[in-house]
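Note that this complex is displayed minus one protein chain, with the remaining chains in position.
We just call them A and B in the order they show up, numbering each chain from 1.
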Amino acid sequence: MALGTTTMTNDTILKVEHLSMKFGGLMAINDLSLEARRGEITALIGPNGAGKTTVFNCITGFYKPTMGMLTLQRRDGKEFLLERLRDFEIPKLAGVARTFQNIRLFSGLTVLENLLVAQHNALMKASGYTLLGLLGFPTYRRAVDASIEKAKYWLDKADLTDRADDPAGDLPYGAQRRLEIARAMCTGPELLCLDEPAAGLNPRESAALNTLLHQIRDEGVSILLIEHDMSVVMQISDHVVVLEYGQKISDGSPDHVKNDPRVIAAYLGVEDDEVEEVIAVELEGGNH
Amino acid sequence: MEYFIQQLINGLTLGSIYGLVAIGYTMVYGIIGMINFAHGDIFMLGGFAALIVFLIATSFFAGIPVALLLLLMLLVGMLMTGLWNWTIERVAYRPLRGSFRLAPLITAIGMSIVLSNFIQVTQGPRNKPIPPMVTDVFHIGGITISLKQVLIVIITAVLLFAFWYIVNKTPLGRAQRATEQDRKMAALLGVDVDRTISITFIMGAALAAVAGAMYLMYYGVASFNDGFIPGVKAFTAAVLGGIGSLPGAVLGGLLIGLIESLWSAYFSIAYKDVATFAILAFVLIFKPTGILGRPEVEKV
Partner (left out) sequence: MTAATETGHPSVLAKAVREGIFAGVISFLMFLLFVGIETYQDINNALVWRTRWGLLAIFVLVAAVGRFLTVGFIKPHLDQRKLAKAKSGVLEISESKSFFHRHFLKIALIFLLVYPFLSLLIVGKQGSLKYVDNFGIQILIYVMLAWGLNIVVGLAGLLDLGYVAFYAVGAYSYALLSSYFGFSFWLLLPMSGILAALWGVILGFPVLRLRGDYLAIVTLAFGEIIRLVLINWTDVTKGTFGISGIAKASFFGIWSFDTGSASSFVKAWGLSPSSVYYKIFLFYIILALCMLTAYVTIQLRRMPIGRAWEALREDEIACRSLGINTVTTKLTAFATGAMFGGFAGAFFATRQGFVSPESFVFLESAVILAIVVLGGMGSLTGIAIAAMVMVGGTEVLREMSFLKVVFGPDFTPELYRMLLFGLAMIIVMLFKPRGFVGSREPTAFLKERRAVSGSFTKEGHG
């Protein structure tokens, strides 16, 4: 492993270095470096098309980055280079769980089943890769009980206990968002990546989400989130990274970022059509 | 070398037929995302329509010119199968549109069973031979080219051009492409989606009918279960070329025709279909969406 200059202190959980992602001719992310600290909520913000979800997809293995290094350090000191792992190994080995911008629940399975599927790897091992389980070994039975307890715990946290036996597809939108987070937590992650968790929520649901996220952080799980809702970002995050056109333009505490003139210009102060103009110019420039 | 060119020509002829049928698969797949399993049997119906027209026409007008006869066979076949495919879409596929993905697949398989058994019951299970229609052959060097091969390739080329023109240059084609991209949005913008889909089925059937008639002319025999093997081959061709892509269907058809004739010529006739299917599997392993298919971008 060519860790090179990387120095990873124990309070950094994720280190993104010189990440670039190219789609055809389009540079979606250009030489991005950022850090997420353990036990904190790090927010990734930026205008539409800034490349936030692409960063997420690189971290969680759905895209292979064109260039760059993504280092994750687990609590026990083990380090993983995420870009070298296969997609399913990232949650399994590196302990990174995620949610999706367009909710991806197993809509035909019940809420409880959704949470049990999330504990697949633990249960699989306990069932001796199905064989011992089929024979009804007590170790497997205990693991099943434990998995239901864990599911119950997160059902309670996500305020979904009453709906445990309903199909996930039957839940209202806000509850689906919470269920997706609960499901991600059931994989036992150290880093939870949330892609716009507050999108489409009403103020009450949004407040409930904030509480849930704080509880998750208080359990020692670090959170990396993409969010458009500034009130959510400013309220809950410890650390904010601002992206624009695939590049980092600001990085720091919410207050610092809020007052950064570049952020105001790029994100908050400029009208939408102006942004589009800029993009149009940029794209034309890119084509020639 | 001459042997090779000979096989190339044979393969091209066969490939043209597969290509025409493959277009029907690929169009329907493109526009409603469904494997129309009954399409092979539509091809068979086209062959039977041509056969019956041939019998009637030759019994009434013994000396009918071959060109006129062929034209009649093609036209009646196209109308007939167009009507059948239109009805089938209305009855068996449209009510299931937007429902469970496997439901129309099952009705299509059911329709395929119904069509072949319908012909078996109404026309009998035996092979139906007709006297050869076009017998002229040309000799160029050591290569023999029959007129029917030339006809098949020319008719295919003309149809493909007409077809390409319709899809790319007419309002109808634009409606088809729009429906293919986004059915709901197309409907919102005033495209009559139902009508467009119906016309797509009719066009696909018409091409299959031409292929059926030419298959009859080429081999001189029709049978109720002719739909299956050529149907599967054409479907394979559509997938090999990249299902949903029209040039892909033609390319796939030609490739399958060539693989088949060259394999039979140089290796073994018995394993020609094995070779076809194996090559399909092999290509898909390396190019999961076919040769000309758009790579599937996984939306996360």
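Definition applied: contacts are C-beta pairs under 8 Å (C-beta built on N, C-alpha and C of every residue); 3 or more make two chains touch, one makes a residue touch a chain.
Because the structure is predicted, anything quoted here is derived from the model rather than measured.
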| item | value |
| --- | --- |
| Given A:P65, A:P91 or A:G174, the one touching the chain that is not displayed | A:P91 |
| Residue in contact with the excluded chain [from B:I9, B:M27 or B:L51] | B:L51 |
| Absent chain, residues of chain A that touch it | 60-62, 87-92, 97-98, 100, 104-110, 112-113, 116-121, 123-124, 127, 129-130, 133-134, 148, 152, 155, 161, 164-170, 183-184, 187 |
| Absent chain, residues of chain B that touch it | 29, 35, 37, 45, 48-49, 51-53, 55-56, 59, 76, 80, 83-84, 87, 91-92, 95-96, 99-107, 109-114, 117-124, 126, 128-130, 228, 232, 235-236, 239, 243, 268, 270-271, 273-274, 277-278, 280-281, 284-285, 288-290, 296, 298, 300 |
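Here is the rule we use: only the chains that are shown with their structure count from here on.
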| item | value |
| --- | --- |
| Between chain B and chain A, distance of the C-alpha-averaged centres to the nearest whole Å | 48 |
